[in-house]
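I have a structure I would like to understand better, so I am pasting it below and will then ask my questions one at a time.
Apart from one protein chain that is not included, each protein chain of the complex appears where it belongs.
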Amino acid sequence: MKRKSQSVLRAVGRPAATVSRPSLSSLSVAHGKRVRLWRMLYAHGVRNGTLAVLPLDQGLEHGPTDFFPNPTALDTNFQFRLAVEGDYSAIALGIGLAEKYMKEYCGRVPLILKLNGKTNIADDAEAVSPLSAGVEEAVRLGADAVGFTLYVGSPRQDYAARVAEELGADVVKLHEPDEDNARSPEPYRSLREAAPERLRRVVRSAGRVMVLFSGGVKQDNDAAVLRKVAAYMEAGATGVMFGRNMWLRPFDAALALTRQVHRILSRHPR
Amino acid sequence: MKRKSQSVLRAVGRPAATVSRPSLSSLSVAHGKRVRLWRMLYAHGVRNGTLAVLPLDQGLEHGPTDFFPNPTALDTNFQFRLAVEGDYSAIALGIGLAEKYMKEYCGRVPLILKLNGKTNIADDAEAVSPLSAGVEEAVRLGADAVGFTLYVGSPRQDYAARVAEELGADVVKLHEPDEDNARSPEPYRSLREAAPERLRRVVRSAGRVMVLFSGGVKQDNDAAVLRKVAAYMEAGATGVMFGRNMWLRPFDAALALTRQVHRILSRHPR
Amino acid sequence: MKRKSQSVLRAVGRPAATVSRPSLSSLSVAHGKRVRLWRMLYAHGVRNGTLAVLPLDQGLEHGPTDFFPNPTALDTNFQFRLAVEGDYSAIALGIGLAEKYMKEYCGRVPLILKLNGKTNIADDAEAVSPLSAGVEEAVRLGADAVGFTLYVGSPRQDYAARVAEELGADVVKLHEPDEDNARSPEPYRSLREAAPERLRRVVRSAGRVMVLFSGGVKQDNDAAVLRKVAAYMEAGATGVMFGRNMWLRPFDAALALTRQVHRILSRHPR
Amino acid sequence: MKRKSQSVLRAVGRPAATVSRPSLSSLSVAHGKRVRLWRMLYAHGVRNGTLAVLPLDQGLEHGPTDFFPNPTALDTNFQFRLAVEGDYSAIALGIGLAEKYMKEYCGRVPLILKLNGKTNIADDAEAVSPLSAGVEEAVRLGADAVGFTLYVGSPRQDYAARVAEELGADVVKLHEPDEDNARSPEPYRSLREAAPERLRRVVRSAGRVMVLFSGGVKQDNDAAVLRKVAAYMEAGATGVMFGRNMWLRPFDAALALTRQVHRILSRHPR
Partner (left out) sequence: MKRKSQSVLRAVGRPAATVSRPSLSSLSVAHGKRVRLWRMLYAHGVRNGTLAVLPLDQGLEHGPTDFFPNPTALDTNFQFRLAVEGDYSAIALGIGLAEKYMKEYCGRVPLILKLNGKTNIADDAEAVSPLSAGVEEAVRLGADAVGFTLYVGSPRQDYAARVAEELGADVVKLHEPDEDNARSPEPYRSLREAAPERLRRVVRSAGRVMVLFSGGVKQDNDAAVLRKVAAYMEAGATGVMFGRNMWLRPFDAALALTRQVHRILSRHPR
């Protein structure tokens, strides 16, 4: 009992400037959930406790124009092949794509089944994000996790992180917070943070929830993409969830970039 | 396992300008659903993997004025007789018409039971489309499929196609997209596509979901109707769902036009 | 099989100017429902396949002022006695009145249990019509039918008729359509119909749903009331549902008028 | 059978100016409900088929300011003691007060459990009245009745009475209708009624539903309170439901006034 108290003491006393990533072994999760998280953290991807997830819900959320730069990516085989050949920790998509395209890839890459989503046609303010599947479908499809999208509706990504923790998430996907303070309310407006501090503040705010950062719109410059990955991992993220920055590249380029991402993740074992 | 990977590779590498229609044999569907899809694709209609569906929900959706040009079509026997004598792949209507008129036609034409619908009286913006039947009623009535109407509310039919795929549809009915780009948002406004390209883009966007195109308002010119059918099939559609263009013609004319549609579909086996 | 097809052929080919009323024997209904419809069509009322229904929901829908012209009608015994002594096909009311007043009349007149209704206090536009009973209560009370009120909200009664058919009603109560075309949308505005044509159009639009016409506000002139009944029956209605035109008359006058209505209905056997 | 018809005939023929109160023995109610109504009508209170009910929901509905004139009434023991020592037919309150204060009074006074209620803070127009208990809680607490509040939202108390009857209430609590016709719609505005006529109209409108009148805001003059009770009973009410006019008086004064109310009720056996 003594040792536990001390470890807590140390945790409380640690300087706020560094963030220690949550490790699976230290989390309080049931056996079944531990098995499924382990599969994504240590049996797929870089296998060192990091996560490289390939998401595909942009067709529903933004519409098919997202695929215009690379029409071959409209065929979901593209993403499944990339996930398998690129050895991703998981692929994240909805029930329609999972049922239609997963057959050849079953077991070769973990599935994160997205439970909800919405089109961008309705006005954002009134948008609802209806459920298209539930945990039962996830079990039937052999998924290792489910994804549920909440709209915290704020540039303050640290708030989204905290909400995820207080509501009980295991992993949360966030965006890199904007550096434009002018439009933010106080006390954010007065913050003078370099990008790394800003990222660390967000990760710290997620507490024991593992943080993934998304890649956002496609950047053509490979080095810029990799700099982002490195920055996120150094800030304490558990991994990345880059979609368009991967599958809007030609297949071989996407595969090559994926391998470079893996190289960065491999420097952050836990 | 080797062959499967290769077929995937080929799929990814195929040129975007041609669209290969999904075939029943290649789809991942449970046995029961395969039986029911097979019945419509290969045991009725042209029996070559195409679909000619006769829809009848205009009385509910638009009101009885739709029947004013051909009052005999107000009697649902007209549509059932046309579906049977014209050898349609299926007839699509709601529970009220199915229960009242199907008796003499049971087994002679597959039924697609429409589960929801709405009148055009309420303002479109706030319209809800309440359920009038469920899967249980469909089973009781011996239906081979159910139809559910979603209002994606957009001239961008490729978006509707993608939504259908991501949410898990097997078949989607779409409209031919409008060529008026001026009212569309970017990047649609800048697209310079001939009609066939536009149709192929929509079909491609549906991925492994079979696409039916609807006929819309009645055209008096038979040749124009047939040109549309040909164009849709050449763009990769699995079939057509023409209602008013069929049953607003006198019975014998509707039957003759149906046979010409079959002739076009017979050139697109799969 | 031959004969059935022919009867269908004849149905399709019949001139639109006459309307043949649906007959119970030709309808596709389950045995239990056939028993209950038969009881109202052939074991009560005129017993020739017509329906004379006495409705009582005006106290809820309009308020007690509806009874001001004949305060004795506020006592539901008035309507039950009139229904029994006047030999109505059924009485139609809600669960409160059925439970409190039906004891002495059980079995002597069929009950149509109204399942929903609303007061006129809330604004019509936002009005909801909550359920006050369900099918289980109807069975417990020995009802032969249930009534559900839909607000199609339109002067176009043919639309309401069609909606009733597409949603699966067995009997629909409609109002005589207004002849004021000026306020109607096209193509109604351009219609030049005499009253009988207008009624026939509405009845035809109901297809195999039996049509009852309501009487609306009280008319003091007996002959005018009877002319309406005759017109409705000649237009193809299965019967009438007159409330205030009956029970706002003194009991003996209501009884006498009821008998004259029966005489008209007796000329329309089926 | 003969006698029943006659009694019905008499009921229909009775002059509208007098109102005969519904008697328990003549009502169609199941055995269990008859037991519970009997307990309030004949085993508690005046025991002659009248009802004297003590309500306590003003703290929730109006807020604690209702108790400012008599702070000792804030302690629910005040009302329970008054109900027991004053021999009320029932006490009516919600689950919170019932659970916390009923222990010493169990069985000594029937409980009417209020199932819903709302604060007066939200705007009345949008107010919802959420459920705080259900029939299961009522059974667990040994209640003899449940109370459900409907907002008919009208000065026309006869409408509320009719709605209660059509929806199936056994007892309805109403307010004495206002004599200010100017703000009422027609035909109410044109009514020229003395107060007794107005009350009788409301009671008649409730049909076989027993009517209780509430006392409203506190009146200091005992005689005025008693005149109201007498007027209500003479108009055909089954009883009264006076809260603030009782428990905002000092305990002994409330008890004395209660006894005078009982004396009036004792003149109206049934």
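So that you can tell them apart, the chains are marked A, B, C and D in the order they are listed, and the count of residues begins at 1 in each.
In this text, contacts are C-beta pairs under 8 Å (C-beta built on N, C-alpha and C of every residue); 3 or more make two chains touch, one makes a residue touch a chain.
Since the model is a prediction, treat every value here as computed from it, not as a measurement.
Asks: Any idea which of D:22, D:45 or D:59 touches the chain not displayed?
Replies: Considering all chains, including the one not shown, the answer is D:59.
Asks: Would you indicate which residue among A:43, A:167, A:195 or A:224 is in contact with the undisplayed chain?
Replies: With A:43, A:167, A:195 or A:224 as choices, the missing chain is touched by A:167.
Asks: Consider the whole complex, including the chain that is not shown, and state which of D:83, D:97 or D:138 touches that chain.
Replies: Final answer for the missing-chain contact: D:97.
Asks: If you put the missing chain back, which residues of subunit A would it touch?
Replies: Output for subunit A: 4-5, 8-9, 11-13, 16, 27-28, 152-154, 156, 158-159, 161-169, 187-188, 201, 204-205, 207-209.
Asks: So that we can see where the missing chain sits, which residues of subunit D does it touch?
Replies: Contacting residues on subunit D, toward the hidden partner: 57, 59-60, 63-65, 68, 71-72, 74-78, 80-81, 93-97, 99-104, 117, 119, 121-122, 132, 251.
Convention: only the chains that are shown with their structure count from here on.
Asks: By how many degrees does subunit A turn when fitted onto subunit D using C-alpha atoms, rounded in steps of 5?
Replies: Angle of the fitting rotation, subunit A to subunit D: 145 degrees.
Asks: When the centre of a chain is set as the mean of its C-alpha atoms, what distance in Å lies between subunit C and subunit D?
Replies: Taking the mean C-alpha position of each chain, the two centres sit 38 Å apart.
Asks: Taking each chain's centre as the mean position of its Cα atoms, how many Å separate subunit B from subunit D?
Replies: 61
Asks: For subunit A, jot down the residues that touch at least 2 other chains.
Replies: Within subunit A, no residue touches at least two other chains.
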